[in-house]
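Data first, discussion second: the structure below is written as structure tokens.
Entry: subunit A
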Amino acid sequence: MTQLVIEGLTKWFGGKAAVDAVSLSIDDGEFVSLLGPSGCGKSTTLQLIAGFEQADAGRILFDGEDVAPLPPERRDLGMVFQSYALFPHMTVAQNLAFGLEMRRVGKVEIRKRVDRALEMVRLSEMADRFPRALSGGQQQRVALGRALIIEPRILLLDEPLANLDAKLRDEMREFIVGLQRRVGITTIFVTHDQSEAMTMSDRVVVMFDGRVAQSGAPREIYERPAGMEVANFIGQANFLPATIVADEGRLMARTVLGVRELLPGTGLEPGGTVSVLIRPEALTLAGADDAGVVQATVDSISYSGNFTLYRVRLPRGEMVNIQAPGPGRQARGDAVGLRLALAPLWPIGIG
Partner candidate 1 sequence: MSRRVLLLLPSALILVLLLAIPYLNIVLISMRPSTPDMAYGSGFTLENYRAVLSSVRTWREIGTTLWIGGATTACAFVLGFPVAWNLARSPGKSQALRQSIVLSPLLVGIVVRSYGWTILLGNNGVMNRLARGLGLTHSIVPLMYNRLGIIIALTHVFLPFMILPIQGGLQNLDPALERAGRSLGASRRTVFLRVILPLTMPGVQSGCIMVFIMSISAYVTPVLLGGMRVKTMPMTVVDRLIDSFRWPLGAAEALVLSGIGGLVLLVFVALTSRRWNRQ
Partner candidate 2 sequence: MISRRAVGLVSGLVYTFLLAPILVVIVASFNSGAFLTFPPQGVSLRWYGAFLHNEVFIRAFLTSVEVASLATAISGGVGTMAALYTARARPKVADGVRIAMMLPMLLPEVLTAIGLLFYFYALKIGTHFGLALIAGHILLTLPFVYLNVSSALSEFDWSLNLAARSLGASPMTAFFRITVPVIKTGLVGGCIFAFIVSFDAFSTSFLLKDIGTATLPLQLFDYLRLNFTPEAAAVSSATVFITVLIIAVADRLFGLKISRF
């Protein structure tokens, strides 16, 4: 099991830095997601770790050893691709056996391990089928099995779930995480889907424009995003302007929705202004005449089955998103009352 360290990794493509001085440290057995929109550099970073691209600057260390001189086939990786990349002219069993053949494992041993891998991915009856006879989910599992059967140091997954439909994606998510926990392998998972990254990872690394915007546990990223870009990318975000006031030594934020304690941050002085992050679930809908509410009008409604997203207009014109469980009873144009939870607010941008 391997610790992976990346220092100042940089890669230029045609005048632009696709990966810009990225530094990262991944512990033994950790499941880390590289998350970001298309073009943010997450896939390129993965290609650099795997050795399919050469970095222009920086180092990549597996357990302290610089892997730059090693070609991909000697870095002892397991990799799963978005298109699965199963060898079409080989059966499932032959696909699984390929990595072992490259490591000159004996035929008897290969047989054993292939059988075990087939069991692990629950495809024992498919051993002699060709990939084209398998469904997307099954191909996905073979790809995983093929990567893990060689017991690599590091598992790299490049948007493996992108080609699956929603239900299958959920199943595979659980499967991959379960497998990873059992095997305990250091894993890097590239995705543009924030709910995937959030539900699967020990740590999420959010990337924009080739740089790491924030790296931390899912909860930390969600509740204390490092900037508006991160906040917007992960879940829904509302930003409200707030004035900073002092109250018995603590800093408070005064917003149109009420005054709440302000979480610590840099450059916060009483009298200054700041934007605060308010997640939709921190707001509750109540009657327009209820006590202690702020008045607002419903602008649009989006029903998703288990919750409803409301877009609501505040008296001074600000628009705010609110999430309420189940189907709500409000309609467009209704007057409603908003209540803000009592929890402290997270400052996002100054001024």
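To be clear about the criterion, a residue touches a chain if its C-beta (ideal position, glycine included) is under 8 Å from a C-beta of that chain, and two chains touch if they have at least 3 such contacts; residues count from 1.
The candidates came about this way: all candidates are chains of the complex that A comes from, given by their letters.
From a predicted model like this one, the values you see are computed outputs, not experimental measurements.
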Subunit A in this complex - touching candidate among 1 or 2: 1
Touch list for subunit A against partner candidate 1, complex: 50, 52, 71-74, 76-79, 81-83, 85-91, 94, 98-99, 102-103, 146-147, 150, 156
